[in-house]
Structure formats: structure tokens, C-alpha cells
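I'd like to ask some things about the structure below.
Only one protein chain is missing; all other protein chains are in place.
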Amino acid sequence: MTARASGSDAIVVGAGIVGASCAAALSRDGWRVTVLDRAFASAGTTSVGMGHVVVMDDSPEQLALTAYSARLWRELRPQLTKRSEYDACGTLWIAENAEQLAALEGKRATYASANVRAEVIDSRALRDAEPGLRTDLLGALLVPDDAVIYPPGATLDLLDLVKQNGGAVRDGADVRAIVDHGVVVGSETLRADVVVNAAGAAAPALTPGLPIVPRKGHLAITDRYPDMCRHQIVELGYLTSAHAMTSESVAFNVQPRSTGQILIGSSRELVGWDASLNRALLQQMLKRAADLMPALRDTSIIRVWTGFRPATPDKLPLIGAWEQSAGLWVAGGHEGLGITLSLATAQLIADQIAGRKPVIDPSPFSPMRVLLQIPVEAHS
Amino acid sequence: MTLRRFDIMVNGKPVSVRSGSTVAAALLSADQSTFRQSVAGELRGPVCGMGICYECRVTINDVAQQRACLRVVESGMRVETGAAGA
Partner (left out) sequence: MRSENKLTCDVAIIGAGPAGIAAACRAAEAGRTVVVLDEGLGPGGQIWRPKLGGLQPKIARRWIERLHATRAVIRESTSVYDSARDASGEFVLRAESAGSALSVRASKVILATGARERFLPFPGWTLPNVVGIGGAQALLKTGMDVSGRRVVIAGSGPLLLPVAASLASAGAKLSLVAEQAPSAKVRRFATSLWRRPRTLVQAATLRSAFLRTRYAMGTWVTSASGDEAVRSVTVTNGQTSQALECDLLCVAFGLVPNLQIARLIGCEVVNGVVKVNAEQETTVANMYCAGEPTGVGGVDLALVEGEIAGIAAVGLSIPQGLAAMRTAFERDMKALDVAFALRPEVTALAQPDTIVCRCEDVRLRDFNPAWTSRQAKLYTRAGMGPCQARICGAALECMMGWSPDSVRPPVEPARLDAFLSDHQVTSTAS
């Protein structure tokens, strides 16, 4: 795509954190951006997730992308307001057994290869860092520059940047179809040089063929217990849970909020769009949490909710041009990393549109990889 | 009818309470009007008296976030109020 003149139009479908990030990046490049959301900003997955900015090493591509995006978050931080609740609390990846303990050094080296600071700490240091954890844990990898944010707040901050750059946000705009260089909203067809499908778990409805399915999760939040949890804490088995496309799984992941509340996750299941509470799975998730962090047993749970992650079969997001439709770019399929990856996603797309060389290789995330492979079976 | 009085510990100091009182009523009677601090650090005390508003939360015998209006005072009870952030 050629560099375009200032004042040209871009439409972003979806005002979640990914859409807002794309809109912000494009507006910074001089595009006149309109963001369309069928409900309101952050109404979808953005409002129900964990808000972590976390570097993940489940694949070299994911490591590069999350590390890049986490850096972009740190660079954006001065422009965020209080409502984003950006807190650089760091992440602790905890080792429960000898095998996991042995893997920590390799993980540290992997992070180091991506210029991400990480440090292996022993069981005593872990007990000092997080006294609420089970005291027989063997150690952890501390990634001090990871952070947590409040996604709806950050989304609004990003959309403010869009508006400052002359862009607009329309709530209640239900995009019915994406066409060549345009979208259909109600009876209107809006034309644009660039259209970004950032419609989250609903993206395939607008771009058939995108292999994104909803992967449901549960979360719980406690009352305020100042200082009970100082870091984001994740069990090493989290990556196994995130990867396995089995029917149900839980993996321990907690996060502090500045009020002292603790956000507890996580669970995964494939049940279509059924948002109802799965009490049995919730119980499993909370049991795992109490097992690894006994201090949580006596905490008061004040809210529980569910949400849908947009999941792809190869665990990598879809970021790039979708050549089946003129002017269409896809920014989706982030599974549980939408918050982390929103900024890098936006930058990769903006760079490619502008003809700039992206900081990292975007080809592993190209949506076109989908069309070059054997069709993936539909998930139940 | 005279009710038995005994002491409970409030923030490390003994406070005389009437048997059968709730912790909330006992603290208010002892001129302890601050029970906790809000998210932004404002002083707060009981409002609804019936377990709805959660403004009377205190720590009782080391267990935090308990509604004082729903707990009856007991001999040996230790109450902590107003911890910053809670």
C-alpha cells in the first residue's frame, strides 16, 4: 500500500483496546480516523479481561511481539491518565516442582535474548516477595518490567489521543459488512482507504475465513487486602493451559489492583458464546488459586464474571493485510494477550500501511497464512 | 435491666462494651467514629446498620473486611480499625 496523503480516511471497526490502539497509531500518522463500535468503547472483551502487560515466551514470535509491545506500553505511560491504572508491578512465574525450577534458568535466558530483564529467585526470596503464596514453592522467575492496567481506562485514554489528532469515535454503530474500501453501517456505506477489522471475537462475522473462536474465561475479584499481593503471579503451567485446545482448563494467575483488591484467574473452555457462569469450573479455578496462594482462602470474593478471548488455532494473532478485500487490515485473534499486544499490533499495521520497516518481522502474524494452510476444523 | 459489660481490644487499647452489642454499636458508643478509610483515604463509619453498605468493615481477630454491624462483641475480641487502604 502506498503512503497516503494527510487527510485520508481510515475506519477502525471495534473500539476495544486493539481498535483504539490501531486508531491512535493511524491518527498519529496523519490519517483521519473514525472508530466504529456496535456498543461503546471497551464493551467487548476489553472490559472483561485481566489487564496484564506481560512478556510471554511460548514461541519466539510471541516473545518478540510481547517484548516489543511491553516496551511500547512503557513508552506510552507518560500519556496515560489515572484511569488507566498503569502499575509496573512485575510478574512472578512460580515453580512448583523440580522440573519447573530447572526450567527457570532457560526461561531467564530466553527473556534475556529479547532484552527483557528477568531474574531467577529462590524459595526464600519468593516467600519475602509474596508471603501469601504457599511456602513450599521452589522459586520463581521475576520479570520486573511487566505491568497491569485497567483496560477500559486505557482504551479511553487511547481514544482521547485519536480525538486529539482529529479522529472520531461513534458508539452504537453496528457495522454489518466490510466491503472494498469501506464498511456498511445501517443503510450507509462509509468509504475509506483503510479499514481495520478490530472486532475482537466477533471479527469472523465481518471477515469470513478468519479462524477466530471465542474461548471463554472466568475471573473473580476480592475485597481490599493491602499488600497481600504485590506482583502479577502466574504458574508455569499457564502456558500449557493457554495452548491446549482441550475442553476445559484452569491455570493460576493473580493480579493486584492499586486498591489492594486481587484479581483471580484463569479458566479456558470452548462453549460457543454461552456467557453463563460455569460453577464447577469456577470452583476449580478458585481451588487452584487457594492451593497456590493460601492467603486467598479468607478473602471475600465480591464479583465473578465471564468473557470471551478471541482464539486462533496456532496461538498467534492475525495482524496485517487481508488481501481478499481491498484496503482491509486485520487486527485480531489475540487470545489472552489482547491488552499486552494492542500497541505492537497497531504499530505493525501502521508501519506496513506507511511503508515503514516494522521493528519486528510481521510475517508470522500475517492473516494470509490462514489461506495458505489446510482449512482448520470448526471448533465446537 | 442492666447488661453485663466487659472489655474488648480496639486498636490495641481496652474498650468497655455492653454484652450483646454489635461491634459497630460498641465502637460508636465509645466515640470511635472512624472505622476505615475509603479508596481515596476518606474517613468512613457505619451508615446503613444492616450489612448493606460495607462502610463498617473492620478487622476482627486478624480477619479483615468484616462488617462490624453484623458481629456481636465477644470477650477476648481484638478489633482493628482504619488501616490505610482498607
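Some notes on this structure:
Note that the chains are named A and B in the order they appear, and that numbering of residues resets to 1 at the start of each chain.
Rule of thumb we're sticking to: a contact is a pair of C-beta atoms (placed from the backbone, for glycine too) under 8 Å apart; a residue touches a chain by one contact, two chains touch by 3 or more.
Values in this document were obtained by computation on a predicted structure and should not be read as measured data.
Looking at the complex as a whole, the chain kept out of the display touches A, B. Among the residues A:L296, A:V330 or A:V370, only A:L296 touches the chain that is left out of the figure. Of B:V10, B:A25 or B:V79, it is B:A25 that touches the chain left out of the display. Interface note for the absent chain: among A:G153, A:G182 or A:G332, the touching residue is A:G153.
Where chain B meets the chain that is not shown, the touching residues are 1-3, 17-18, 20-22, 24-26, 28-29, 33-35, 38-40, 42-55, 57, 65, 69-70, 72. Contact between chain A and the unshown chain involves residues 40, 42-43, 47, 83, 150, 152-153, 156, 220-223, 259, 264, 276-280, 282-283, 286-287, 289-290, 296-305.
Heads up, the rule we're going with is that only the chains that are shown with their structure count from here on.
The geometric centre of chain A is 42 Å away from that of chain B, both derived from CA atoms. Residues 223-226, 259-260, 298-300 of chain A touch chain B in their complex. Chain B contributes residues 39, 57, 63-65, 83-86 to its touches with chain A in the complex.
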